[in-house]
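One chain of protein is taken out of this complex; the other chains stay put.
Each chain carries a letter (A, B and C) given by its place in the written order, and its residues are counted from 1.
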Amino acid sequence: MPDAGVPETPLEELIPKNLLRERPADLPEVSEPEIVRHYNRISRRNFDLDTGFYPLGSCTMKHNPRLNERVAALPGHARLHPAQEPKRAQGALELMWLLQRSLAEICGLPHVSLQPSAGSHGELAGLLLTRAYHADRGEERTKVLTPDTAHGTNPATVTMAGYEVVKLASNERGGIDLDDLRAKADDDTACLMLTNPNTLGLFDENIAEIARIVHDAGGTLYYDGANLNAIMGHSRPGDMGFDIVHVNLHKSFSQPHGGGGPGAGPIACSDRIEPYLPRPQVVRRDAQNGGEPSFDLDYDRPKSIGRLRGFQGNFGVFVRSYAYILSLGGDGLQEASETAVLNANYLLARMRGGEAGRYTPVAFDRRCMHEFVLSGAPAKRELGVKTLDIAKRLLDHGMHPPTVYFPLLVDEALMVEPTETETRETLDAFAEAIDAILEEAAEDPGIAQGAPYTTPVRRLDEVAANRNPVVRQPL
Amino acid sequence: MPDAGVPETPLEELIPKNLLRERPADLPEVSEPEIVRHYNRISRRNFDLDTGFYPLGSCTMKHNPRLNERVAALPGHARLHPAQEPKRAQGALELMWLLQRSLAEICGLPHVSLQPSAGSHGELAGLLLTRAYHADRGEERTKVLTPDTAHGTNPATVTMAGYEVVKLASNERGGIDLDDLRAKADDDTACLMLTNPNTLGLFDENIAEIARIVHDAGGTLYYDGANLNAIMGHSRPGDMGFDIVHVNLHKSFSQPHGGGGPGAGPIACSDRIEPYLPRPQVVRRDAQNGGEPSFDLDYDRPKSIGRLRGFQGNFGVFVRSYAYILSLGGDGLQEASETAVLNANYLLARMRGGEAGRYTPVAFDRRCMHEFVLSGAPAKRELGVKTLDIAKRLLDHGMHPPTVYFPLLVDEALMVEPTETETRETLDAFAEAIDAILEEAAEDPGIAQGAPYTTPVRRLDEVAANRNPVVRQPL
Amino acid sequence: MLEAIGVGSIEELFDDIPESLRLGRPLELPDGKPETEVYDRLSALAARNAHAEAETSFLGAGMYDHYVPAIVDAITSRSEFLTPYTPYQPEVSQGGLQAMFEFQTAMSELTGLPVSNAALYEGPSAVASAGYLAIGATGRRKLVASRGVHPHSRESLVTYGAGYGTDLVEVPLVDGVTDAAALAEAIDDETAAVFLQQPNFLGAVEDIEALGAAAKEHGALLIVACDPIALSILRPPGECGADIAVGEGQPLGNRLDYGGPSFGFFCATEEHLRRMPGRIAGETTDVDGRRGFVLTLQTREQHIRREKATHNICTAQALNALAGMVHLAWLGKRGFVELGELLARRTAYARERLGAVDGVEVLHEAPVVREFAVTVDAPVTAVLDRCAAQGIGAGYPLGRDYPEHENGLLIALTERRSRQDIDRLADVLGAAVADLRGAKVPEGVAS
Partner (left out) sequence: MLEAIGVGSIEELFDDIPESLRLGRPLELPDGKPETEVYDRLSALAARNAHAEAETSFLGAGMYDHYVPAIVDAITSRSEFLTPYTPYQPEVSQGGLQAMFEFQTAMSELTGLPVSNAALYEGPSAVASAGYLAIGATGRRKLVASRGVHPHSRESLVTYGAGYGTDLVEVPLVDGVTDAAALAEAIDDETAAVFLQQPNFLGAVEDIEALGAAAKEHGALLIVACDPIALSILRPPGECGADIAVGEGQPLGNRLDYGGPSFGFFCATEEHLRRMPGRIAGETTDVDGRRGFVLTLQTREQHIRREKATHNICTAQALNALAGMVHLAWLGKRGFVELGELLARRTAYARERLGAVDGVEVLHEAPVVREFAVTVDAPVTAVLDRCAAQGIGAGYPLGRDYPEHENGLLIALTERRSRQDIDRLADVLGAAVADLRGAKVPEGVAS
């Protein structure tokens, strides 16, 4: 600790004793080398994307370029105080403005707010925008439609935003059942929240019609951008008719996932939603006298839904994602989506054959976009091996399992998203591992049922953890 | 690759074809994520200090503070060109000058050159200085004395510097046999190279007498600073009578070892040696008009032995070591040595008992300084388990073995240097591991003989590697 | 690969997208650039920010320029922590889970409350999330907040509250601290929760226990937003009757980053465990009886309970929470207290020193830990510009958030601001005020 350099007044003379702590917080008291060893050691008990294949569906575990970490760490970014006067933070504001413009172009919607901190935060913003939009028109609507394939954050957000969930059925192609939609879209419908391609990895071809139905009913259309990685440069939510979009910068735009964050969930929207965007908004002001434009935080937004959080959002994430967009460029982003879709379809094609084709068939027999969903139901039925067992056994093969048991629509679901940054060799190895696991299970299902064997710990007792929660080290 | 931005002239028009490469170098052609995965994966096949105990005798594997990496990476250091004009590199030169002054104080000798790149480079400098010193006096001496405990670099340096090695015997306390020294020190003696404490971890109490004998014979006294970590702030080579000292910044001054470098081996010397120091030398020039002093590179050193390498030395290492010296301060360096000696003696005390005391007794039954040497001879004789076997079995205990089979003087040597940055718990665990190995070997020597079992690979065939060297990937 | 799929071109893979919805042109973004050019471009942008390496900054207002120890970067930049996702597969996520468990333990210690989650996004949204919990727990819809609560937190409460239709009643400050009488007055049996901040936005240490009594009386939850660094020396909210303690985690191990990413913490009494938002790591054992950790009480969460979840949060700020934990471990039990003491002493010195400057008046005399408020006798924006020109970020102007303190200035310290820095601030600020005293704010300058 530095020398205070000022009088060593007893604390009690500065702050009344009854407001002071009696006993210090019981923190560890260890030397720096011990801290380093501790965290280095436990770090090795993690599986990570930089070490192995991580086809976690819906999560877009693409490579995280280290360049982005480097530029985010520049002192001009990392040590910039969020309350710095805008005129002394022009670089940061310009960066945010440029990112806004880039995302607007990618989403096909003119306005962007970078404030939300993750996808679910963007969803909440989206529904609050919808509410403000309707309120401004004197309407009060109470329902939000979500398909049965929706990610859990969608319905959870609906509730948080004070709406009621109305579930939509899927059709036989995995898209929205239009009849069901027509039946449910009415003047109480505030919004339809949709992912497209959806969580089955399938593009809903009826999207234009869906948009028409919702808009005709007076609702807004919200795009859950978790799957944007499939369509960058190919198709834009705004062009599909969506009013509001969130983008997960930690998915399509390469912010590292950090073991569960940080991320960011900027939202893009159409003109009619714009007045309600969160406050403050980053704006460019053109110079009166033909000079350089300047950038500012605009608080003067009387219809704004207000703040969703402190300061200007997860700026460090913006730096990384903007660096990523600059690195790839428009051409590179388009190519990234193409390769993501190519990789998924290649892997799907490989897995249509072999043991996988038999025991874990694709849930909807179509070509997929950037991910696909298998059903482990036959494996469960015929081999006695559940999706969970397959997932656990994959760990012994040194790979991270796909997302499992989601979407709910698919029995024993395995949701596979390889991303564009994997090689064909890796995809082949994955397909082979699944085949090997199923083959082995046909011989002896007990092996998968007891897996994993080679991990730092084996299957953990989650029931006990829930029943008798120990959520901190006892004193 | 950036756009050239200039005409795409065919290469052959710029450089004659016969001077151009016909086939490109066969480098890997892989994507960034694959490179990251490859190196992350193989990195885990290394044992490292940040993860476990590494008591490699003579190597001072102390904790490497990450602060030092941070300050070395500041652009003002990391992107400073070595040929920058001194007036535009004042910060770097001042840092070097401050490091020189610090090392001079620690070594007790007035002059320092930072140029040598490691200990052995410093040794070479030292003998070339000795040669220049004698030559300047019209003397030509041909022999350098080294004790039988000397590190291999000492005799190897003697040969490289064009001298002949004369070996000195050790006495029963592990120090230099004074009679042998008296017999061998004569007017052909250029130098005595000594480590003190020596490689047995023992301080040679006769050092004043040794210095007298060598100096009387007209030789110089060279201090191999590998063991400086034992005595910082307690005793100084200059005060012991040494003329030239090298300091391993990668040992006592916390530069990370990097899997075998980089390091740096600055040398300190007395007034009489100073004229011969390598060129250029960092100097401070006081301002004529009472202003700030400035720093410069002094090339005008007519008696200098010249350059030992390019530019100014391993500056990045200087930054780290200077940061380390600032962090610890004079008080902290002294305490570091105290704790290093305390830790070694504690561990030695622990190992005097138990199985270790019986099968791997300390080679010289004294208190030690910062390290100590055990002899595995009884283990070999009585258990059939060699020092190598014990070392390999330690790997299964998750610890790096001590230095083995050095110093040569000790049969089946195990040289243990715990350093000051280890905890008592770690020391205890090491002692227990050795006891466990020996106990196990008493039951079944085959276990140690076949060890290790839990490492990425097991014992490797070094004989085959030597006999039929494969030193690159075949095309 | 196309062959294996059975298509002739990559284009074909996009056939499901109706022609009319295809973009049909390249994105209007520049082409990709090599790493070196991207680096140069971003460096050039970064160079246009007056950051805390370039000026001596006394800005605080919720985020603080603490020194982030080098080991924080070393540990959080390890691939093993940086690149996995949420630990859905605990067998290969013990590193992250154990770090969460340690974090929960530390936050529980800091706040004096028995349970902590593994972090939310950041401070103000954590305050709003606490409001959401209170509404669910009490079935009431009225929220009462001291004006000492961070303006961003109060705004977030209003924004979030728009969804479920809450009222926010604000209670004024007197002499820098929450007006106890007005607070008691504002709380009634409809009140779901009462929000205080410790220290409050003006830096003053509140008497949480005394203020909270009225909340208890009416069955409202007492929710305290706190600066985790101040909890090194202040009585923890859990010991003052708080039901929930939340806050901005940035001061623990996280860079300023122009406002994020950082983390929000959320601690509560045992009673609210099953209503907590966000991930929680719990201890358990594996089939071989080895100790291990899992994400626990997941039935609170959106991926299991969907519309019945207690919150919608999914991706949070795990890496930032790890940074916080490493920082706390680095400080250590003793060092953490020493840091708090250092700040309290330097802040006391600074307030006295600044208060003695002509044209600068201390805004309140309440006890402070690391931040205090003054009023300058000149247009504050102009004063700040003058200071900035001398390389000093003199503080946060209070005018926008507290119109009653038009020329108010909030001045924050960290261990990076030495006594010499404080003295220099006093000199530079004093000179600026002296110069500008009586000057009018030129139109359009106040933002």
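Rule of thumb we're sticking to: contacts are C-beta pairs under 8 Å (C-beta built on N, C-alpha and C of every residue); 3 or more make two chains touch, one makes a residue touch a chain.
What you see is a predicted model, and the numbers here were worked out from it, not measured in a lab.
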item	value
Omitted-chain contact residue, chosen from B:R137, B:R272 or B:R307	B:R307
Options B:D50, B:D243, B:D389 or B:E412, residue touching the unrepresented chain	B:D50
Full-complex contact with the absent chain, from B:P16, B:G138 or B:G291	B:P16
Chain A residues touching the omitted chain (full complex)	1-2, 36, 40, 65-70
Residue ranges of chain C at the interface with the undisplayed chain	34-36, 39-40, 43, 53, 67, 69-70, 74, 77-79, 415-416
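The rule we apply is simple: only the chains that are shown with their structure count from here on.
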item	value
Inter-centroid spacing, chain C versus chain A (mean Cα positions, whole Å)	22
Touching two or more other chains - residue numbers and ranges from chain A	32, 36, 40, 44, 48, 50-51
Contacts with 2+ other chains: residues of chain C	33, 71, 73-74, 79
